[in-house]
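Report on the structure given below.
With one protein chain withheld, the remaining protein chains of the complex are depicted in position.
A and B are the chain letters, set down in written order, and residue numbers restart from 1 in every chain.
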Amino acid sequence: MKQKFVALVLGCAMVASVATAATAETVKMLETGSSLLYPLMNLWVADYTKDNPGVQITTQSTGSGTGISEAISGVAQIGASDAYMSDSQLKAAPSPMLNIPTAISAQQVNYNLPGLNDVHLKLSGPVLAGIYSGSIRYWDDKSIVALNKAYASKLPHKGIIPIHRSDGSGDTFIFTQYLTFSTPSWKNGPAYGTSISWPAVPTAVGANGNPGMVQACKAAPYSIAYIGVSFLNETDKAGLGYAMLENRAGNFVLPTAENVSAAAAALVSKTPADERISLIFAPGAKSYPIINYEYAIVREQQPNAETAAALKKFLSWGISSDGGNAMKYLDKVHFKPLPESVVKLSIKQIDKIH
Amino acid sequence: MKTLIDERRFRAMRSNVAARSAIGSAWWLGSALALAASIAMLFALFWFVLVRGVPALRPEIFVTVTNGISGGLANAIVGTFMLVLGGLVLVMIVGVGSGIWLTAFAGPRMVEVTRFLTDVLSGVPSIVVGYFGYVVLLGYLGWGFSLAAGAIALAIIMLPYVVRGTDLALIAVPQELREGALALGSSTSRSMFMVCLPSAMPGILTSVLLAVSIALGETAPLIYTAGWSNYMPSAAPFHSPVGYLTYVVWTFINQPFAQSHALAYAAAVILMAVIFLTNVVARTVVDVAAQRLRG
Partner (left out) sequence: MTTQTQVDRATSPPTAGAASRHRPGDVALQWGTGAMAAVTAALVFLIAIFLAVYAFPAIRFNGLDFLTTLTWNMGNQYGGGPVARNGIAGMPGASFGVVVFLYGTLMSSFVAMLVATPVALLAAVAMVFRVPASLKTPVNTLVELMAGVPSVVFGLWGIVVLVPWIGNALGPWLSAHLGWVPFLGGSIGTGNGLLASGVVLAIMILPIMAATMRDVMSAVPSSIYEASIALGGTSWQAVTQAVLPAARAGIFGAAMLALGRALGETMAVLMVSGAAMNQLPQNIYQPINTMAAVIVSQLDSALTDSTLLAVRSLAEIALVLFAITLVVNVGARLILRLAGNLERSA
């Protein structure tokens, strides 16, 4: 009896020690930042942590700026950002940072034109710049009519309501980059950023978040808004039309999978080793002009070896086509997978984490 | 000598009773409408979130944690409770204490200054409290996203309401009660704890409930102090982010998935239900206690 009792106690002790050892090894990581990347991150974390129970990843949707800032300070291990770090940001960071693309996202320009919402109007960067700076005030302005001669009679003499994001947003970043790259007067004026100093247009309205943009566009006839591609279902449900945008080659294209991949492929060869490159206004006949890499901003130096290892494993899984870059995740948010050569560059960067 | 009621005005008006009654009735109707409108607004808001949250209101959400974009609300509910409880403990000590000092010990000059500062504190935007907490507690003191930081941020937001409420409630204690206790030979502290505070308890409770309600609905300060976590909160006061319901409402509403939206509205419904229950329970308890005191 006594022997059995001792055996039981020893057994429990062993189990307990194994259990505590297991929990003691749980690595806790924090991902914070871009609200555009947040849905995908959550889809990833849910499945990844099921297969990797030793890791706990907390995700937060706070904004690209916060993501970069907390990745730099070390509060977060992964800073999600729709924008790569600028030269001055890299210079100001106390330790080396990595900008690792995780997926490709795109953006459409929606409008609410009674009678024309089932039609894809043709719009160009300069025209959009004119609308958002107030020089183009009415839907039947000659520059819009010139691009859409087939609908010249249907375009009404109504004031355009340009809707922009009131919160700091990667969508604003890529939209204003498109305006900057295509229109010199915009480049010398508001330029681009996650928030810009929007020109004072009397009818302009700011909305909070992509759903706010959808709601505002839906509720205001004759309005125009830039909305992330993850919300294409919502905008279709709301009955909003979306535009064909003029790309660098002068063609007007829709944000289809083919056109987005064409744009990514056109710039793959130009992607530098640190992978900081804008995919906006890509060359190529079919390229859709508003696409971007979604970045994971990471510090090269992690506080300890376990965190570094766990981080490397998660990021490698995320960019691989059997892992995070599988279509079952990307399709849910209408993102596109990373091209092969970009994945190779990312792997090289991930290797630098220690 | 100035009397409270201006007799001249009343005498002049005594003659036209009918007119005055009519005007009075019109105003009483207006006041009834104002009250009805206030209550109707509450129901309208509750209905607004209920209708949209119904798809997500299943029993499982109370035991499942969020998975970032959908799932359950267990971690957020527990987190909210812990944060508000922590804040409440802090604010009861500091707030009621300040109120007691204002009515029992402070000279008139200090009373004015303290009341003034309390009113100023109530005007500090919650985002400033949050960022203040972020820089001082997370950055300078190195606590990281934590229960303690979140509780302190909430306590700062609740403080003006509790101080002012305790102040007003203690003032309203009839002078005779106060003086009676003193005349019977009790000390200030005795009369405070045995006579004034019990008598003022309903008023203090109103302000505490008001403060808790406001704290439950705050998002901005918690984003920068408690952070957010998809996991059940641990009891660790430092270095461990905590989830809370308002984050779900604020963030999930911005997701491109319908189930996220439903969960966001469900979180709002639960929040409002929790506030309702807290109010009802606390009021009943205090009413019963007050009855026993009187009886």
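By our rule, a contact is a pair of C-beta atoms (placed from the backbone, for glycine too) under 8 Å apart; a residue touches a chain by one contact, two chains touch by 3 or more.
Because the structure is predicted, anything quoted here is derived from the model rather than measured.
**Q** Which displayed chains does the hidden chain touch?
**A** For the complete complex, the undisplayed chain touches A, B.
**Q** Which of B:57, B:104, B:141 or B:201 touches the chain that is not shown?
**A** B:104
**Q** Which of these touches the unseen chain: B:149, B:226, B:249 or B:263?
**A** Selected residue, touching the omitted chain: B:249.
**Q** Considering the whole complex, which of B:61, B:76, B:138 or B:156 touches the chain not shown?
**A** B:156
**Q** On subunit A, where is the contact patch with the chain that was removed from view?
**A** Here the touching residues of subunit A are 62-66, 68-69, 83, 86-89, 91-92, 161, 164, 166-168, 191-208, 212, 215-216, 219-220, 223.
**Q** Please give every residue of subunit B in contact with the chain that is not shown.
**A** 2-7, 9-11, 13-14, 17, 20-21, 23-25, 27-28, 30-35, 37-39, 41-42, 44-45, 48-49, 93-95, 97-98, 100-108, 111-114, 116-129, 131-132, 135-136, 156, 159-161, 163-165, 167-169, 171-172, 174-175, 178-179, 182, 187-192, 203, 206, 209-210, 212-214, 216-220, 246, 249-250, 253, 268, 271-272, 275-276, 279-280, 283, 287
Going forward, only the chains that are shown with their structure count from here on.
**Q** Note which residues of subunit B are touching subunit A in the complex, please.
**A** Answer in residue numbers: 67-69, 138, 144-145, 223, 227-231, 241, 251, 253-257, 261.
**Q** Provide the residue numbers of subunit A that touch subunit B in the complex, in ascending order.
**A** The contact residues of subunit A facing subunit B are 30, 32, 35, 38-39, 41-43, 45-46, 56, 58-62, 75, 209-212, 228, 230-231, 233-234, 332-333.
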